[in-house]
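Missing here: one protein chain of the complex. Every other protein chain is in place.
Should a chain be cited, it is by its letter among A, B, C and D, assigned in written order, with residues numbered from 1 in that chain.
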Amino acid sequence: MTASASLKLPVPTGVSDRLKRKLSRNLKERVIESILFAAAAFSVFVTIAIVWVLVKESWAFFEHVPVTDFLFDTQWTPLFDDAHYGIMVLLSGTLTSSGVALVVAIPLGTIIAIYLSEFAGFKLREIAKPFLELLGGVPTIVYGYFALTFLTPILQKIYPDLPGFNLLSAGLVMGVMIIPYVASLSEDAMRAVPMSLREGSYAMGATRLQTALWVVTPAATSGIASAYILGISRAVGETMILAVAAGMQPNLTFNPAEPGATITSYIVQVALGDLPHGSIGYQTIFAAGLTLLLMTLAFNLLGYWLRKRFREVY
Amino acid sequence: VKIDGSSTVFPITEAVAEEFQKMKKNAVKVTVGISGTGGGFKKFCRGETDISDASRPILKKEMEDCAKAGIKYVELPVAFDALTVVINPKNTWIKQLTVAELKTMWEPGAQAKVTKWNQVNPAWPDAPLKLFGPGADSGTFDYFTEAVNHKAKSSRGDFTASEDDNVLVQGVSRDTNALGYFGFAYYDENKGKLKAVPIVNPKGKAVTPSIEAVMAGEYEPLARPIFIYVSAKSMERAEIREFVEFYLKQGGKLAKEVKYVPLADADYKHALDNFSKKKTGTAFGGEAEVGVKVADLLKRNPKE
Amino acid sequence: MLKAADLGAIRAIITRAKRWDLFFAVLGLLSLMVGVLTFTVLFLDMAIQGVPRLSLDFFTNFPSRRAENAGILSAWVGTILVMLVTALAAVPLGVAAGVYLEEYAPKNWITDIIEINISNLAGIPSIVYGLLALGLFVYYFGFGQSILSAGLTLALLILPVIIVATRESIRAIPQSIHEGSYACGATTWQTVSDHILPYSSAGILTGVIIGMARAIGETAPIITIGALTFIAFLPPMPFAGDPAAGMFEWIFAPFTVMPIQMFNWTSRPEAAFTVNAAAAGFVLVFMTLAMNGLAIYLRYHLRKNIKW
Amino acid sequence: MQIQTGLEAGVEGTVLKAEVRDLDFHYGAFHALKRVSMPIYDRRVTALIGPSGCGKSTLLRCFNRMHDLYPGNRYSGGGIVFHPDNTNLLAPEVDPIEVRMRISMVFQKPNPFPKSIYENVAYSLRVRGMRNKNELDDRVESALKGAALWNEVSDRLKELGANLSGGQQQRLCIARALASDPEIILFDEPTSALDPIATASIEELVTELKEKVTILIVTHNMQQAARISDYTAYMYLGEMVEFGVTDQIFIKPTKKATEDYITGRFG
Partner (left out) sequence: MQIQTGLEAGVEGTVLKAEVRDLDFHYGAFHALKRVSMPIYDRRVTALIGPSGCGKSTLLRCFNRMHDLYPGNRYSGGGIVFHPDNTNLLAPEVDPIEVRMRISMVFQKPNPFPKSIYENVAYSLRVRGMRNKNELDDRVESALKGAALWNEVSDRLKELGANLSGGQQQRLCIARALASDPEIILFDEPTSALDPIATASIEELVTELKEKVTILIVTHNMQQAARISDYTAYMYLGEMVEFGVTDQIFIKPTKKATEDYITGRFG
């Protein structure tokens, strides 16, 4: 047989038995794949269930309260005789406390991440990271009392006009609680930046800080952005610290030195309270929950978009 | 025995449950939850619990739910909660308060207007007025607003609210210009940090809250009865009957132990009587009332 | 070629740049200290208050109206059982989802939705899970206020953490190992079960523990589904008691957990209960600490045998 | 492509094991193999050479359907005819797993599984469902012997494969590939991560193996190709430039491009 002759032949179309697909094996693989797919798709089911529960209950609420009132009223007194349903009030509390928390968590978290990934030695990093993660594992109610009975008095010494309940001290403690999320994830993202980029920078005569700020951080942007988004979601969703230390006083303010109520603290408050279920007052928690969900959804979509936009290019 | 409901009633029910289990040598299992009065009634009217703790009478909406599910119940007062108005110990200018003065401070119209002590009474200093109170979702709030502003849930909104009365204690004890109200037990435990304000009762006498004063019916109008509701269906079970009877017999003593004000002995007897006669329904008709005497309540003919 | 003057200028620039380096190193250490110190203060504060209260009785007593008699027996047993359910539900589900996304998922819009959705779930506030669980588990499925409902609620909460941890540790397995396995003629499932899962187990376990450490301290969602606060008996042991309990009867039993017990105690008027709360908090943080310690231990020792 | 005319003379007595026929391959939109054709002779060593990025690995990985693992890869024309089955390996009805069981592969960087030495070799038997302990033991031993590793590891079979030296690891991977009695073994630059001494031992092994099995090897190192292969194919930019008996390709290539590459004028 000569090569040149055989090569002119077309490719055969028959398939020998030994090479044919095996039905039993294929079936087993398919079944396993379907099971695994179901597990992955379950998360979608959870989301749908959450939306369903929230929308169903909020629906009844919005039949009584026009959406415009909900969005634009400047008072939140749903349980009072003279009821107002301005979610802005709770939103302002949520945004202010989250703002304070992020002012703490983002710079500190980022600095810690840079420090651990670019400056610290291996030992320190391996000790510090789990230690930081502990901060994320402390029950939040413990933080709440810490803010109220430890931090607030200290702040009052510096700033005597500060009320005993305020968004500031709750926000600060919340910030410390969120540090590990920001720091740990950002650090992971930075360490994922290939050494070759760092070597490139050092080879130009850059210092550690220059390398960290000008090369590593930009290269890890998308990972750092995810860390921030998660931090923001955590801040917006935090409940017990605010319920304990922020005063639960619906207050349309962006001044952290005032007491305020947030969406989450309002929800636990009412969930534990003496209101009859099914009343409008009770349904407010679902409307508030829906607002919260939409907010975190927006943040996460933003995060997704950022990740796509700034996908690591190394 | 499944019990759920108000956190205000919880300490008494817990104490009773503890003693009852001890007496029964753990043969009967009792659980007590704190879903709040509303949460408690929700479960109660779905038939999930045997007894509901309530810091306020059952409301219309809840009565309908119960009726729909065919749940009948016996309403039993078990103790008093004396709402205590407290101020900071460094506050020297207040010796007593009238309901009218409280109203000036707390009425909805005061919001953002009455912000200084001297706006309530010119004799008082020109110092900021800082108010503390329970959250608008609580029975305590409902009762206080009803008693002071004569309309439940009608209150100014710019005060510091907390579900957790210890948080309020913290707040008032740290601020000379603060005034707040909450259950008597919290005051009693924190006497060193707070000062209770004597309230001028409808008869014109300033009364300092105390167990004796409440029992004597003098601390008005801020003493409120608290209740348990027992499902009629559950009453068919012997252990429930035994538990409730135990509650009404020992409840007074235990209530005192956890710093609540017991009812008069006669009232417990009367309640026990109502219970054994299965007098179902509420004496209130779905609305809160202020200043009714427990003895009167027990005499009323409950409606369903 | 550099002249001496140039060299001097460069040296000046280097000195300046190095000063910033030093400044940042100090700043980094200080920032780290903020976190570490907060934790230390918090922990010491709780320890000073709570540790004197710790005694064997504290662990073996049920809650009581008398602070000095009150203990956390039902709470810690409840916590452990709830965590057990959480782990049993979340681990298989999370690992399966992670494996699917890494090893099977085609690149299409369904996968995209699932991915966005998972990162989204990680950001949903825990209280919203509580609302979901109340509607879904407690009422719709009729599990009631049971260990099962609580365990499943927390399982949902930590599911994204486990999925992400699974995916990360699978990604840490070099592609060459995948290819090596396929080149031997292994099917996808054989590759997953013989290689992917064993080699990523350390990472998955770490993720599970970190997730559990978070779940163990959660208060808000458990409150909304209605955990009990006074419960002076333990869930039925399988096959024990009279009449004998079923194997799984305990999962439908009422329960309380540590954070709820703490929450209840902190809101009691008597100061002695605050001490109890601190003691319970100490135990809880200690449990978290122990879990994190375990995670670190596993990270080091399970990975010892895995080299590529 | 033109098959070198001198070829037939050199291949008397050889049998075709496989033929690449007009093969096209796409990575997404990138056309990586362009109508590639070449024969693979039974129990001979065929070397694929060419500058980096010319498609050597791509072609090699078509043989065991490795490209199926990644989305977007397309066998877009032609095929690989496998003998004696006379079946196109790339046909969709063909089970890639069956293909991989009959065509083993050894990678550029040794990639032992993080399992024991024994389990590494036994793995390709286990996926075939072999469970019998004695049979496994026998097959593992003979595979390790075939890979010239038995003497070095017979007393430490329980140790991790990763604890071996680089050259030993690569021989372990060869043993793994041998264990299941494959008909073809593919090597993708098997020595480029190894030191010269380990390289020499692998080369020797390849030369021995061709007694029993057909070998297709990608290499960057022309000296290596010259030393160990019977046939050599020169590829450039996804095309097969020249195929022929190794000695002829290195001494008297027909194409100018091949000559330039081989003499180092470029590449």
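The rule is short, and it goes like this: a residue touches a chain if its C-beta (ideal position, glycine included) is under 8 Å from a C-beta of that chain, and two chains touch if they have at least 3 such contacts.
Keep in mind that what you see is a predicted model, and the values were worked out from it rather than measured.
Participant: Among A:Val103, A:Ala206, A:Ala257 or A:Ile280, which residue is in touch with the absent chain?
Facilitator: Of all options in A:Val103, A:Ala206, A:Ala257 or A:Ile280, contact with the hidden chain holds for A:Ala206.
Participant: Residue-wise, where is subunit A in contact with the chain that is not depicted?
Facilitator: 121-122, 194, 196-207, 210, 214-215, 218-219, 221, 312-314
Participant: Which residues does subunit D use to touch the chain missing from this display?
Facilitator: Listed in rising order, the touching residues are 51-53, 192-196, 199-200, 220-223, 226-227, 236-237, 264-267.
Participant: Determine and list the subunit C residues touching the chain excluded from the picture.
Facilitator: Counting over the whole complex, subunit C touches the hidden chain at residues 1-2, 10-11, 13-14, 16-18.
The working rule: only the chains that are shown with their structure count from here on.
Participant: Taking all protein C-alpha atoms shown, work out their mean, then name the chain whose own C-alpha mean is nearest to it.
Facilitator: Given all protein C-alpha atoms shown, the central chain works out to be C.
Participant: Quick check: how many Å separate the C-alpha centres of subunit A and subunit C?
Facilitator: 15
Participant: I need the residues of subunit B touching at least two other chains; which ones are they?
Facilitator: 7, 34-35, 39, 163-164
Participant: Show the residues in subunit D shared as contacts by 2 or more other chains, in ascending order.
Facilitator: If we look for residues of subunit D contacting two or more partner chains, we find 97-98.
Participant: What are the touching chain pairs in this one?
Facilitator: The complete list of chain pairs in contact reads A-B, A-C, A-D, B-C, C-D.
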